[in-house]
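Only one protein chain is missing; all other protein chains are in place.
What follows is chain A.
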Amino acid sequence: MKLTKSLVLTLILIAATGCADRTELDESSLVTIIGMDTNDNRELSITGMVLDFNEESKSQEILLSGKVQSLREARTVLGAKSAGEFLSGKLQVLLISRSLLQKNEMMPYLDVVFRDAKFSNSALLAACDCSVKKLMEGKWNSQPILTEYIRKLIETGHRSEMTVRTTLQNFHYMQTEEGVTAAISEIKPVGKEIAVTGTMLLNHSGKMALHLNKEESALLLLLQNEIELPVSYTTTIHGEEGDSVVSFDMKKAKAKVRTAYSNGKFQFHIRVPIRAEIAELDGPYHLAADKKLIESLLTDEVEHAFKRLIGKLQAHKVDPVGYGLYARAFQYKQWKEVREDWGAAFGQADVDIQATIAIDSFGVIE
């Protein structure tokens, strides 16, 4: 009888509380891409891609756009144009145009994304080096559904070390964490395709600071220890008998950081030991005999590339790798004084980077 009572009670509770926020899947408009762009006024121009469940319609997605002042307002404006209830729980990609990133800080715009629990925080954040509307309206060659296309583009781009993969959740962390600055992927229409162009680095306030190309992005990922081995890398070595192109697979690579503080500056000693397997080499080298030579030439090249990257980061006062986290962990006293603007302090820091390449093999042919 106890069971009967509790069952009845439960049923009453369920009946009394439920029902309110049920939305059937086919009666909702699931937005999968939100694109944000500026226009000349202080308004945002918003483009939304909504899944189309109608079986008769040819396309699988519907493009909605409007001008708003905030992202939350977009829900009303775009919602008014869509047949079902406008829901953002299945958001896959949040696109932000480069011009908007150059002009304004991002966090105030994205406030609703983090405040509203129903917003999907696993959506990927990407910058777009063109008008967002143009990108979303376009008919691209390899496009089954644009959402899928862009998402897979970024994910495979990340897997082949061409760009970072930043979800809204990651972005929130990188923006609120003092010891690191944000990095997001960047895409761009190229002819009839969309292509990953590299990584967009933002400063502490969330404005665009620097663009990294694909090669630099790979090095950045290496420094972040965010790579999926093996990483393939191509460079040119400058030997005595002229330049030759070398491609190699990094079989093992890990950045190790030591920190110190002296002369009023943070010191970072970064070691990147890399074990490589040569995949392609078009120079006049005797592979086995010249192993040491090739290793040292490669080391020079890679180290130089790292140094260039670090120099760029320091010049633009951004720290996407998160050296600030090391500084806080090991030099807390000094860190406390600069925590308000770590980027600037990192710009001042002495960064010493050493890469060492050890060649494991030259492939299956001699």
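In this text, a residue touches a chain if its C-beta (ideal position, glycine included) is under 8 Å from a C-beta of that chain, and two chains touch if they have at least 3 such contacts; residues count from 1.
We take it that contacts and distances are computed from a predicted model.
A chain of this complex does not appear here, and its UniProt-recorded name among "3-oxoadipate CoA-transferase alpha subunit", "Spore germination protein", "Urea ABC transporter ATP-binding protein UrtD" or "Paraquat-inducible protein A" is "Spore germination protein".
Across A:T4, A:N41, A:N141 or A:S262, the single residue that touches the chain missing here is A:T4. Screening A:S120, A:T163 or A:S217 for touch with the missing chain picks out A:S120. Checked against the full complex, the one of A:I46, A:L87 or A:V246 touching the unshown chain is A:L87. Looking at chain A, the residues touching the absent chain are 1, 3-4, 6-7, 10, 13-15, 17-19, 21-26, 28, 30, 32, 51, 53-55, 60, 87, 89-90, 92, 120, 145, 147-148, 151.
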